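A single protein chain has been omitted; all remaining protein chains appear in their positions.
Per-chain numbering from 1; labels A and B assigned in written order.
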Amino acid sequence: MSASRTIITRRAFAGGAALLGLMRSARAQGFAGLSEDADGFAQVLPGKDFVFPADHGPHPDFRIEWWYVTANLTDVAGNAYGLQWTLFRQAARPGPQGEGFANQQLWMAHAAATRADSHRTAEKFARGGVGQAGVVDKPFQAWIDDWQMAGSDRTDDASLAPIEIAASASNFAYALSLEADRPVVLQGDHGYSRKSEHGQASYYYSQPFYRARGHLSFDDHSVEVSGSAWLDREWSSQPLASDQSGWDWFALHFASGEKLMLYRMRQRSGNYTSGTWIGADGRARPLGPDGIVMTPTQTVEIGSHKLPVSWRVDIPALSIGLATTPLNPRSWMATSVPYWEGPISFTGSHQGVGYLELTGY
Amino acid sequence: MRRVLWILAVLLSHWRRHPMQLATLLIGLISATALWSGVQALNQQARQSYDRAAAIFGGARTPMLVARDGKAFPQALFAELRRAGWPVSPVVEGRVQIDGHSARLLGIEPISLPVEVGNAPTLGRTDLEAFLTAPGQTLVAPETLADLELKQGDTPRLSNDATLPPLKLQPQLAPGVLVVDIGAAQQLLGKSDQISRLLVGNSHGPRKPLQQVAGDRLMQVEPDAETDLERLTDSFHLNLTAFGLLSFVVGLFIVNSAVGLAFEQRLPMLRTLRACGVSARQLNTVLVAELVVLALAAGLAGLVCGYVIAAALLPNVAASLRGLYGAQVPGELSLQPEWWLAGLVISIIGALAAAATSLIKALRLPILSSAQAYAWQDAQRRWLKLQSALALAFFAVAALLLWLGQSLLAGFGVLAALMLGAALLLPSILEFALRLGERGARQALVQWFWADGRQQISGLSLALMALLLALAVNVGVSTMVETFNRTFLVWLDGRLAADIYVSAADEAQARAIQSWLRARPEVEAVLPGGRAETQLAGAPVDVLGLPDHATYRDHWPLLQSAPDAWKRLVPGDAGFISEQLSRRLNLSVGDYIDIPAPGGDWDVEIVGIYADYGNPKGQIAVNVAALTRRFPATPLTRMAVRTDPANVPTLIAALSNQFGLDGRNVVDQASIKRESKQIFNRTFAVTGALNAFTLGVAGVALLTSLLTLANARLPQLAPLWAIGLTRRRLALIELLKTLSVAAITALLALPLGLVVAWCLIAIVNVKAFGWRLPFDVFPLHLIRLLIVALLAAVAASLLPVLRLARMQPADLVRVFTIER
Partner (left out) sequence: MHVSLAICRDAKWQLVVLSVRNLFKTYRSAGEPISVLRGVDLDVASGERVALTGESGSGKSTLLHLIAGLDAADSGDIKLEGASIGALDDAERAALRRERLGLVFQQFNLVPSLSVSDNLSFQARLAGRHDPAWHAELVERLGLAAVLQRYPEQLSGGQQQRVAIGRALAVKPLLLLADEPTGNLDETTADEVMTLTGDLVRRTGCGFLMVTHSMRLSAMLDRQVTLHAGRVA
């Protein structure tokens, strides 16, 4: 559940450094905003039947929603890279959808490209209703300006593949083709993903089996890359409890073909931990709060933020014991809502690569 | 430190004993600073307003995409361009009516608005939330709020019954503009899903070619380096600046003479200080410090005066800027701290510059040279030679600028060089004139009269130079103003030949009004007209449609024309152009121009050039039928009506009743003339006021110079008293002498003034406004000025002369008893 994210759009309005805080919750550490009331918005309840392609599209009655792709890539020389493509939707108010510029949906996007010695980020904002940004379920298309994640007539509804993603900024750009031969995986209890003991939850599904191929450029230097990618789809109206300050989230590709998703919601009284073990065949097995031990082993300081970028992960029931290392410890997303998100690799009982996200630090 | 303070106290003690000198110095500095900073305040205020106007969400400072036909276009193009990589932000614009006031309504999209749109209003983050979410906000300048007699939070109703979002004060906003979110603006203006233009940000990234995204619908308009307003009003501000500078220079003349005199008088004191153990460096440091202290004090007083002057002139300046250029300048002065600082700095720099020669002398002061009066004649002769050489150099510069210069600045350069040269030459000319008088004199007293006058020149020369400059500028400006007035009135009579001017709301109403008017017996003729806008050489140009009617043929003032010019207008392949346009594009009768028209370029032969005073835009006049053929969309809503002047009031009343027209839509000829004249009178009122200030400063310079000279002249006068001239007679001789010197100066100022007038009319006006006036001389004016100059001289010399006349004999005797 890649993170985030109250859409706290930040925007230099008319040449100033003014912030656009569309929610009362706009704070410097804006993730806390996710714990606000969901008054008037649709509620996340267990027992939903997921229907595709409709659920690939937006759910405007819920307050927030995201389409979140991360990819672990290598070039022919074996150098590792990571990239991120994310589109966030947030409704400024509940109720019927406004027409044109009166539409209440606000869109924000983040893009990032990482290698061992560099981490580049960019963000975009847009208002809904006029076509500058949006998501369509069939043929699948999610976009903001010229950044997009686009399917075609060939795109299969069950696997949401093949699709193309592309983004460009002043000092980096990428374009990838993603393919998959297994359907999307419902997280948690058939797509109902608990975030605390108090009922906070989201609808959450993933496509962790993307095979990625394309090119990535830093400044004007382009390289051919290939590897694995992971899509997270999540929507909710109130995913965080009031005492939760942020989370640590893992998406891991095992070299042996299995996938593992883990998260730890940090709260005042004991953290809430959860995860999903996904077999190479695509079968998912939810992991309860008790069987997962996540321990930070190393922190870096970026500005005033102290970030645990290396971890020890133990799941005794699955005989898993991993030590994770970031590709670039300074994978800081210096966006209007700042957080850490970057590619990692792990060794131990198993080995592989993945993505780590740290919010609320 | 205590030593330094003591030295300063000793230096300052001089002023306590010579308060008049201190007053002169301070008055000089104060008037220099006051006029300079006053003019700067006016310019700053105006420029600030232009910036505000220009910066309204990308006014003219940002590249834009607009529809080729200038109309609104679907907002879908916005999303398409964004998806093609274009960093564009939509704006929708229109006019709304609130309670009879018309305002510009601007709808912006703050989220995509480019960061570099400039010094536009900045909203805080909570403000932005309020701006975007219902009920939203209407940003408004304080002036607009005051005009509408509304307060923050009000939700005024528009003429179309829509309601504006709550008003929110935004001080940086230009007056007359209402800013709302684009979604709200579309609703208020009835332009759902429409946008007026797209602002283009400057982020660099791959963009698809515009053609590929929008086809032929949109075109990109590049930003102007400076706004239209700035360009148009540059000349006006240059005018003000020139006057400010002139006053500053005149003020510095006074300072220079006061400091120079004080320095001469303090030479023995400085030597004593050195002899008693003050090092040269210490002495100079303290001299500079003394000057800076005085300059600061005078600078502060000058700034206050400058503020008062600016505040007094601002309403006129604002009115003429509005009338001439349509520039909205608020009538209330708001000044930045930089202005105060700059004023103090200019005061100090001015004081140091004016005192430079004295300070350098102090730096080189030999302790031992005796403090005796030096041979004034030799020194004066050397000075005169140097000054004359400098004067010739200035004349050479003026000639060079006249020859090579093209710009308005060069025009003012010619003026400045001429005047400085003339001022520097003045003492030599005076010396020459007085020497002639001396040679021609037979009687001893008369001879002494001239010789003594000659000796006084060095002391008075600066004040006389100031007088010369002030008078010359006065002659020049009043000649120009008078010329303009006369020409303008004649021209106005020709241009406004019809009796009533009507502007209908739309063509249907126009047709109704026409038929109604034609049915009235007292109406002699109804002359429909139209006006289209186009661009020539990158500047906006109006195309005026004139009906083929005797009213125009007989009255319309043509400066140049081809034979049968009016007849040739009728087929539609010929036109007249305004003088401004002809000068700007270097066009004359017989040339051809291509007027960009909707149906393709329109090739028109120029068969006449007409004066179009006061219009910053270029203009082309063609036959009205031809105009509607070439510009089919031109609304023919304007018409001129000929009738007997006696019928005008009743006809206007009837028209207003019948069609619901108000004062903006139907105007009689007399009112237009009155308004036009008012605008020009206001423009020249500012010039006139500054003119008067300058003359006043020159008068003060003369007065203070005479006062300071009065004491020094006792040794020259006492012997005459001793050999039997009465004090009254002496005083009279002194008065006569001052008057004759002033009269010679004033006589010299007349030809110089006429040269100034010629420069203003033939160079400055042409460059600044694009029109040239005939050059006339007004002898009565000149005589009046001569009298004013002499009166000023009398007034200035009255006090010292009265003092002389009433002086106690004992004071005169002292000249002989006290060794000085």
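Following the convention adopted for this analysis, a contact is a pair of C-beta atoms (placed from the backbone, for glycine too) under 8 Å apart; a residue touches a chain by one contact, two chains touch by 3 or more.
Quantities reported herein were computed from a predicted structural model and do not represent experimental measurements.
Novice: Could you tell me which of the visible chains the hidden chain touches?
Specialist: Missing chain, whole complex, touching shown chains: B.
Novice: Looking at the whole complex, which of B:G277, B:P337, B:P563 or B:G600 touches the chain that is not displayed?
Specialist: B:G277
Novice: Determine which one of B:P135, B:G153, B:G205 or B:P268 touches the chain that has been left out.
Specialist: B:P268
Novice: With the missing chain put back, which residues of chain B would touch it? List them for me.
Specialist: Considering the whole complex, chain B reaches the absent chain at 2-3, 6-7, 10, 13-14, 16-18, 268-269, 271-282, 367-368, 370-371, 818-819.
Rule of thumb we're sticking to: only the chains that are shown with their structure count from here on.
Novice: So the centre of each chain is just the mean of its C-alpha atoms; given that, what is the distance between chain A and chain B in Å?
Specialist: Centre separation, chain A to chain B: 62 Å.
Novice: List the residues on chain A that touch chain B in their complex, please.
Specialist: Against chain B, the touching part of chain A is residues 9, 11-16, 18-24, 26, 92-93, 98, 100-102, 106, 125-127, 130-132, 143, 145-146, 148, 168-170.
Novice: Flag every residue of chain B that touches chain A in the complex, lowest number first.
Specialist: 57, 75-76, 78-80, 82-85, 109-113, 115-129, 132-134, 181-183, 186, 192-193, 203-206
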